[in-house]
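One chain of protein is taken out of this complex; the other chains stay put.
A, B and C are the chain letters, set down in written order, and residue numbers restart from 1 in every chain.
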């Protein structure tokens, strides 16, 4: 079994809770209150910027020139198309990039990005590339699992947002990232990778949970 | 006003909630259930090791040779007497160092240490030394605030634990750390230090809260 | 005066020695022995890979999102077109990428890349982006200074190599990098940037000198 498959299997109970989280379910069904969605999108700015910085660090630690160049390709994609897409989407929500910049990150946002950045700064390349996989991969699985709901979904912003994670280019990106983990993890102590993958998966869950609930409290 | 005073003032509402947290209050009053305390002490191992690694990084970034040498003194103190004291205390609780090593860190533990380590790895020395101050300093303030309760406290382990933070040597250490922050923060953008100090203070609160509640859930 | 101009002026005596170095002069005149050139190109592999890793680190430390994204653009350019160009050029020299990978870096190569990587890992973004400027910029100045010699240069490999540094796209890149230094250096202690710029310029000189002389000794 490839390392990424094994990791996915060992995190299965957390991933189930992610996929069934009300934020996710309501988003795909079109019933998520718009202010919760807006809150999530605005929080995402800090995550996105940190994730890009993080890929910069990971590229510097890659264990081969080929891996380094693949990570840089992903980094560039994030910094260019992902960033541009994000800014455009903000506009459709009636927000500006300044709104997003000025948003204070909620604790789980700070915690998750701190975890990613301390992993890439201090641990091995294998653990670093593993730590970023749950975010990319779970978005694809969420989309695949709930895709049928989208047909009934009357909220254009939600369907547009979701369509990204169903696109061929996104699936190709996830495939590349899994490939990087499979390669880096081949001769690496599995237990450490598992801890990393599960910790990151847990942050994914906590993130969905926090944006679903924090906002409610803020109203 | 010195930088550390200003930081303390600007974090006042969080510090009040720390000082009045039931874990802290019950610990000083002697009414904290022992299994909650044990849970806290066992969690502390991961925090302590990470904090020591973190001081290693901070020492390498110090902005002067004098500051570097002071940070190393603190680092050595942590690695020697603090570590030894911790091991001895574990024994009094009927636990071994292996018990502590094998404990899985709760999410806030991982989050807090990741925050400290990513700050020291990627941000300025001024922000790094500021990020470690709330832990040291708040323990002294907690002890000072609740010291009268200790007279009625019949739990020897709790009074022994608390006495550390009332000792002259501990107060001197806190004074040194404040001095390092005052110096490093003198010509540094205050806003960044404030964000750092408040984030770390919030983790202190979340930590107390998690060890108080996680355990209950685990029983 | 902009920071980059001031740095250039303060490193003038070193830059003169770089521009007039026999390796450079003979290369542009077409009289450089081919084995010296080959030795230089093969050494360049280690430098190029380290420079790319280095840009990954710098991108993670950039002091604004705009700067981060500009650094990533340069990083991607290096990792893609520069790398591809390098591989193609190796072929024209009758060498393979494996030849380049297997070459042992000479001491100044290790020293220069270690200097760049320790600067980006441990010092400020302003110093890091300053440390990479001399390499890019001096190649453009060398090309400009010696461009007239190229007309008499009968060595097609040399003229093709040199033409890169005369191209509009290369000059634009140098302009971008100067812009990043001007911006980052605006409110930064000039003395530190000067030390960084001069140290890197000195490594440029030592590099030319080493590839010119090391090889001779090896024959």
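Things worth noting here:
In this section, contacts are C-beta pairs under 8 Å (C-beta built on N, C-alpha and C of every residue); 3 or more make two chains touch, one makes a residue touch a chain.
Computed from a predicted model, the values in this text were never measured in an experiment.
Listed residues B:30, B:56 or B:179: the one in touch with the omitted chain is B:56.
Only one of C:65, C:95, C:166 or C:206 touches the absent chain when the whole complex is considered: C:206. Panel shows chain B; residues 49, 52-54, 56-62, 65, 68-69, 71-73, 75-76, 79-80, 83 of it touch the chain omitted from the view. By the touch rule set out above, chain C reaches the unshown chain at residues 53, 107-108, 110-111, 113-115, 117-119, 121-122, 199, 202-203, 206. Contacts to the hidden chain, counted on chain A, fall at residues 60-61, 122, 124.
Keep this in mind: only the chains that are shown with their structure count from here on.
Farthest chain from chain C (centres taken as the mean of C-alpha atoms): B.
Of all residues in chain A, those that touch two or more other chains are 53.
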